[in-house]
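The structure that follows is given in the form of structure tokens.
All protein chains but one are shown in place.
Labels run A and B following the written order; every chain starts at residue 1.
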Amino acid sequence: MSELKTLILGRKNVDDPDDTGGMPNDLMTVNMGPSHPAMHGTIRIELTIDGERVVEADINPGYLHRGFEKESEAATYTQVFPYTDRLNYVSPMINNVGWAMAVEKLMGIDELPPRLQYIRVMVSEISRITDHLTCVGASAMELGAFAPFLFLVKVREWLYELLEELSGARLTHSYVRVGGVAKDLSPKFCAKITDILDRMEPVLDEAKGLLNSNKIFYDRMAGVGSFTEDDAIAYGLSGPCLRACGVDYDVRKDFPYLNYGDLEFDVPVGTSGDCLDRYLVRLEEMRQSSLILRQCIAQIPEGPVMVDDPRCVMPEKGETYNTIEGMIRHFKHIVDGIRVEPGEAYTFVEGGNGELGFFIVADGTGRPWKAYCRAPSFSNLQTVTKTISGRLISDIVPIFGMINMIGGECDK
Amino acid sequence: MGLEITTTKLEDLANWGRKFSFFTYPFITACCGMEFMSVAAPKYDIARFGAEFPRFSPRQSDLMMVVGTITEKQAPALKRVYDQLAEPKYVIAFGVCASTGGFYQNYSVVPGIDQIIPVDVYIPGCPPRPEQVLDGIILLQKKVGEGRTVNQMRARREAMKDKQRQSEGV
Partner (left out) sequence: MSKAVLDALKSKFGDAILETSSKNTDESVTVAVDKLIEVCTFLRDDEKMAFDSPVFLTCIDRLGLPVMEHRFELAVQLRSFTKRHRIRVKVPMEEGKLKVPTLSGLWAGFNWLERETYDMYGVEFEGHPDLRRIYLYDEFKGHPLRKDFPKDLRFPLARREWADE
């Protein structure tokens, strides 16, 4: 019981340590999580507090450690795709693309057919939009603004349905393959995505209007969790959080992969690195993604969606059933997996939360010897230790919301 | 005899009430949480089944939805939350990870939450489609209406034992 009282009332007079108003005078330890309503993602924070003020925070991730690396070591290169889906489950396609690119780099496949590149860019951008929608929507809900959440999730639902049409699954698509994608775009894909984008932009405006003029939301975001540029760089921050600090760095621009080099888009950059900037950067990125998508729709050429490389392409069904070579190749492909030369490679793409990288060590068989994922959430989350100390307990919620820690990716 | 009939009828009535007013505690850990959001959001609208209002305190809820992978590190927290739920309590394992561990069979993942707490309804799928979830909820409603959930059956067994003891005159 005494604990509860301290939590609510705290020390009465901070200047005069002797005047405690009958309350105990020392710091208190409070446990937040691992299942806490105001945080999406499971995480436990041990807070040392002085009244309402956080003195020190010990952040404990790992409640969703599912052994991605151990599992991938036992799986073939193609079987790893479902695991990558579940890393950052809000933007699965980007993970798929990242993994495929890492394996392709090891195999020395650098020339991808143009249509394939466009498809990969398009699905990545759709995933980026779903990621940011979820991040903004859920954070708004945690700060008490429920309506924007419903609006944004509605949009996300449209996109999920589109991706389902494409890949067969609403959330865990596993659509990309080494050297290509599972199948070509569905017939009306381009028309549908244009339609969705047309409907999405007004919703974004509406949500933005609701949130920006919401005083509670604004006050709880502005000036909270700010980070200086130098700190951000030394902590290895990346993605929207880094750009909110004013660093103009986006993998898509600085190390263009696929055909991002040919597409026109801007990289929004913030100034102070606080939660409000992070939120605004995310909103703007959704717009830029939609621009990219429109360009892709206008430019996408016809052509194959797989590289022409027998190492990673499955034989045609007719060949499999009718010729012994086809049969053997098919069998080898499924059982042994794609053979990759020994070596190691690191590739990175711009994920929803920042630089998402895969570092693969191959031993020449069909299974990765080591598959390491450079998880942006993990590096981003680390900064929270620094940003919440000295702030109020209630600031934890926006800070966490805007770091957008995704359990699956952070804990792997 | 007469009294017994009234009590069973009363319980039926209570069960009928219970099954249309689940108070959910979503124990969300992983990817399935995204689908849980979709189930709660307008299109699929869990409110049609009287289970729309997530209670974020276990003490105010009776249905726990375990949504997502439970790791060994998380297991004690899950057990603790389950113990805090109000009686009678029901558990839904949402997704294959919660049901069996799914395709994570390794050092860190619990092979199914039934290793830790009793489960009433398993919803397969990785993640389950919202329709499947609604089906699972209907299934649970049926089970609750008939008084066949783990918790209700245990309560009945205990009541019976009590009565036996009384009739034996101890």
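Convention: contacts are C-beta pairs under 8 Å (C-beta built on N, C-alpha and C of every residue); 3 or more make two chains touch, one makes a residue touch a chain.
Note that the coordinates shown come from a computational prediction; the quantities given were computed from them, not determined experimentally.
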| item | value |
| --- | --- |
| Touching residue (missing chain; options A:Val30, A:Val55, A:Ala222 or A:Val361) | A:Val361 |
| Candidates A:Gly236, A:Pro304 or A:Gly326 - the one touching the absent chain | A:Gly236 |
| Selected residue (touches chain absent from view) among A:Glu46, A:Glu69, A:Glu201 or A:Asp309 | A:Glu69 |
| Sole residue of B:Asp12, B:Asp45 or B:Glu72 that reaches the chain not shown, by the stated touch rule | B:Glu72 |
| Absent-chain interface as seen on subunit B, which is shown | 72-73, 75-76, 78-79, 105-108, 110, 114-118, 150, 154 |
| Positions on subunit A contacted by the hidden chain, ascending | 60-62, 65, 67, 69-70, 74, 105-106, 231, 233-237, 247, 249, 254-255, 343-346, 348, 355, 357, 359, 361, 363, 369-370, 372, 374, 378-379, 381-382, 411-412 |
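As a working rule, only the chains that are shown with their structure count from here on.
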| item | value |
| --- | --- |
| Residues of subunit A that touch subunit B when the two form their complex | 34-35, 37, 40, 42, 62-67, 70-71, 82-83, 85-86, 89-90, 134, 138, 150, 153-154, 156-157, 160, 170-172, 407-408 |
| Residues of subunit B defined as touching subunit A within the complex | 27-31, 33-35, 37-38, 41-43, 56, 68-69, 71, 73-74, 77-78, 81, 103-104, 106-109, 126-127, 129 |
